[in-house]
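Left out: one protein chain. Kept in place: all the others.
For subunit A:
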Amino acid sequence: MLLSLVIFLPVVVAALLLTAPRLNGRVAIGAWVAVSAVDLALIGWMWWRYAADSEPGPAGVVDGIGYEVDLRWIPTVDAGYHIGVDGLSLPLLALTGVLFLACALWSLREPDRPRTYAALFLFLQTASLGTFAALDLILFFVFFDLTIVGMYFVIAGWGHGNAQRSALKFFLYTFIGSLALLIGFIGLFLGSEERTFDMVTLAQNPPLADSPVAGGLVLLAIFIGLAVKTPLFPFHTWLPDAHTDAPAAGSAILAGVLLKLGTYGFVRIAMPILPDAWSRWAMVIVVVGVVSVLWGAFVALAQADVKRMIAYTSVNHMGYVLLGLGAAGLVASADEGARSVATVGAVYQMVSHGLLTGALFLLTGVLWSRGRSYAFDKWGGLARPAPVFAALLGVAAFGSLGLPGFSAFVAEFQILAGALQAAPVATVFAVTGILVTAGLLLLALQRLLTGPTRVPEAKAVMADAEPVPAGSGETAVLDRPLTTGAMRDVSTRELLVVGSLLVLSVLLGLFPRPLLDLIEPAAVAVVQLVAR
């Protein structure tokens, strides 16, 4: 009941906001902040109760599920309203709560249709929380699809640049993915003995265990569906456009929460329910992961746009998750300990990436709000006029490249350590990906923060100053004398939001135990299920 409240509270408030047309925009955003805060508090409470209740350590996936609700919904195909939390879903529920609260605070002064904006994000929050809490394939799919619809309207309605086209591309790509997912789910349903969509039942008695071809094809469908969302090479091409044209809060949610729906699906659905196929194709999955790591890193290196660059580092970071999960499936070539470490690292990486990339995307929002551009060649030397911004960006970038002391280090170290035994060559390649990422993030810092201060100048100002340099769009670059007025530094609100995300990341990097205590038993359960 509490979990249902957590999931549906945002959408109920969203409906109320929509039906109160005279409501002031500020009040609407205030309601959004309040609801997100209440939701986060409730999730925190659930975490505390869940960790306290199961004394020998919470398991998960098939048993030890907390706050479980199981109601009949579509009886002919045995799809139900089955939700619950365990060590896999709780960290991501908490991440969702944190990021949505951060975006609510970030959007406190949203000038453009704030009421609808708040309602849309609240709707998205319900969809995201529901996906993470779902223990039924159809319920998972319903929420999964609703996140796509919600994000489409966020990008199309509040994006900039070529927003309509990017939104359409996002919708079509991820919709293809979701239909592949649906086909895979139907395959699981028809292949199971009990004819059910219930994840727990399916994981206890995995379908298609004795038909490797059918199992492989169903895994392929599910894999494509989740890979589009994650996104993995070669299904990632929607991501840079969607990110670049989305508003900052939308980008943060897209990268921080929605990408995790894909990777979460691998741990929650693909691995426990298709253990046989997963371990059979584990090497392919490892390779796809490593290719994503390298491809994401090198393509990010070539970007001339800071937001596109961060978008491509997401491909890179999600590649590590797949590397860890694939290595967990290499049952024959690694012991259970190593495979568990890799799985724990993969789940840790999801949380860590959510916090750090969320912070990075919000910081790009600062650039957009000040100068309407993300292009590297239009910004420079920002450390002098905007020292706080520079500090935040620096910390976020160092965190993102996996510096010890940050959550990403804990995550990536565990992934690589766990995967080394099972897939040594792949792991070595993946490590080079870290080097490239480090290089490109440092390069980005250098371009944006050091050197003579440059900020984009509006065309109107440029018109009577000097001819517009060739190749520039609606804004042009002007080398200015070093004045602090050129770039307004981050406001207290912006500092507070981004700062708290970074502080969380540092806390998770320095004191990983509480989160590890939660993830480890569930990850061990997944690894044991895969090894059946």
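The rule we apply is simple: a residue touches a chain if its C-beta (ideal position, glycine included) is under 8 Å from a C-beta of that chain, and two chains touch if they have at least 3 such contacts; residues count from 1.
As a working rule, contacts and distances are computed from a predicted model.
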Complex member absent from the view - protein name from UniProt, among "Glycolate oxidase iron-sulfur subunit", "NADH-quinone oxidoreductase subunit N", "ABC transporter substrate-binding protein" or "Cation:proton antiporter": "NADH-quinone oxidoreductase subunit N"
Sole residue of A:34, A:74, A:302 or A:443 that reaches the chain not shown, by the stated touch rule: A:74
Residue among A:112, A:194 or A:335 that touches the chain left out of view: A:112
Selected residue (touches chain absent from view) among A:24, A:164, A:237 or A:432: A:164
Of A:141, A:295, A:348 or A:361, the one touching the omitted chain in the full complex: A:141
Touch residues of subunit A, complete complex, unshown partner: 19, 21-22, 72-77, 79, 112-113, 116, 138, 141-142, 145-146, 149, 153, 156-157, 164, 167-168, 171-172, 175-176, 179-180, 182-183, 186-187, 189-190
